[in-house]
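A single protein chain has been omitted from the complex, and every remaining protein chain is retained in its original position.
Let's turn to chain A:
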Amino acid sequence: MAMTETFYEVMRRQGITRRSFLKFCSLTATALGLEPALAGKIAHAMETKPRTPVLWLHGLECTCCSESFIRSAHPLVSDVVLSMISLDYDDLIMASAGHQAEAILTEIREKYKGNYILAVEGNPPLNQDGMSCIVGGRPFVEQLKEVASDCKAVISWGSCASWGCVQAAHPNPTQATPVHEVITDKPLIKVPGCPPIAEVMTGVITYMLTFDRIPELDRQGRPKMFYGQRIHDKCYRRPHFDAGQFVEDWDDEGARKGYCLYKMGCKGPTTYNACSTVRWNNGVSFPIQSGHGCIGCSEDGFWDKGSFYDHVTNTHVFGIEANADRVGIAAAGTVGVAVTAHAVASAVRRIKQGAGEHHEENDKT
């Protein structure tokens, strides 16, 4: 790895001044919601670290996560791929195919044992002997386990990898299974959403590169910095909710005045995501701003919670003091799911060694 360049060197030789570089670091800190003092730490990391290999595997999915990732505006995805990480395997964009592609997995596993990130988009199906998702003539689940065995950490991109998503909706004919149920011995970060917001995806990666650790996670394994609050908590239409001003029908006067979409089935009150703050596609809009309620696409099992146009009635929706874990458990509504959530939370705690102090403020009511 003698030829490996640091991120800072890459930026400098592209004609970026040190002053601009430091500005970039401070903007990155702001984008990540970090205190300004941490900009220096980001700068130091960027100056000294080689690019971390990322192996991006695809199971049963629709590729919306990859498509979202390439929409990232800050940082630009071209900068991420050329200068920040080494995206050595991603079957959506990689030049090679067939055995030349498979050879890359072997090479990176050996050369960077314990030092590469496994990013998973989609999930493994276990019915049909695992053969409803075939890669290289074998079940995808085998490839997933092999590549996971030597990785440093796993990122579960999107709701497929995190929860199962649409193919796992009832009756889940392929037994599509979220990644954490198959890979249980590695630090794992869930970045749910269908898809996740582009800048959240690159934000999570940049955080890991900068601080050399996984971000602080909530009990369900999601980064608190992006999934710590409900969409409803920061929704710009919230004052209309509080004032009792609602859209009652599509395209009615309330819709034209931008009233609250709660009565149209908006799942913002029970959905933990950054849509109402980061917004989508470089901050252009987000579903509620464009007139449709949130469908709750970053929540576990959101496909099986009734129609997208039904009112949210099965959980406590008032006030901003409730937290992701409590609402998640309450909304799940059954003991079985709550127990699962607890088991996952325990597993996350176990793997969080080295992730710094474990702040619990979001866990308090």
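One rule holds in what follows: a contact is a pair of C-beta atoms (placed from the backbone, for glycine too) under 8 Å apart; a residue touches a chain by one contact, two chains touch by 3 or more; residues count from 1.
Here is the rule we use: contacts and distances are computed from a predicted model.
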Name of the absent chain as recorded in UniProt (options "Spermidine/putrescine import ATP-binding protein PotA", "ABC transporter permease", "Uptake hydrogenase large subunit" or "Putative Zn-dependent protease")
"Uptake hydrogenase large subunit"
For the chain not shown, which residue from A:Leu22, A:Val182 or A:Met225 touches it across the whole complex?
A:Val182
Missing-chain contact among A:Phe241, A:Tyr259 or A:Tyr272 belongs to A:Tyr259
Extract the touching residues of chain A with respect to the undisplayed chain.
1, 3-5, 10, 13-15, 50-51, 53, 58, 60-68, 70-73, 76-78, 81-82, 85-88, 90-98, 100-104, 125-140, 142, 165-167, 169-177, 181-182, 194-195, 198, 237, 249-251, 255-259, 275, 280-282, 284-292, 295, 297, 303, 307-309
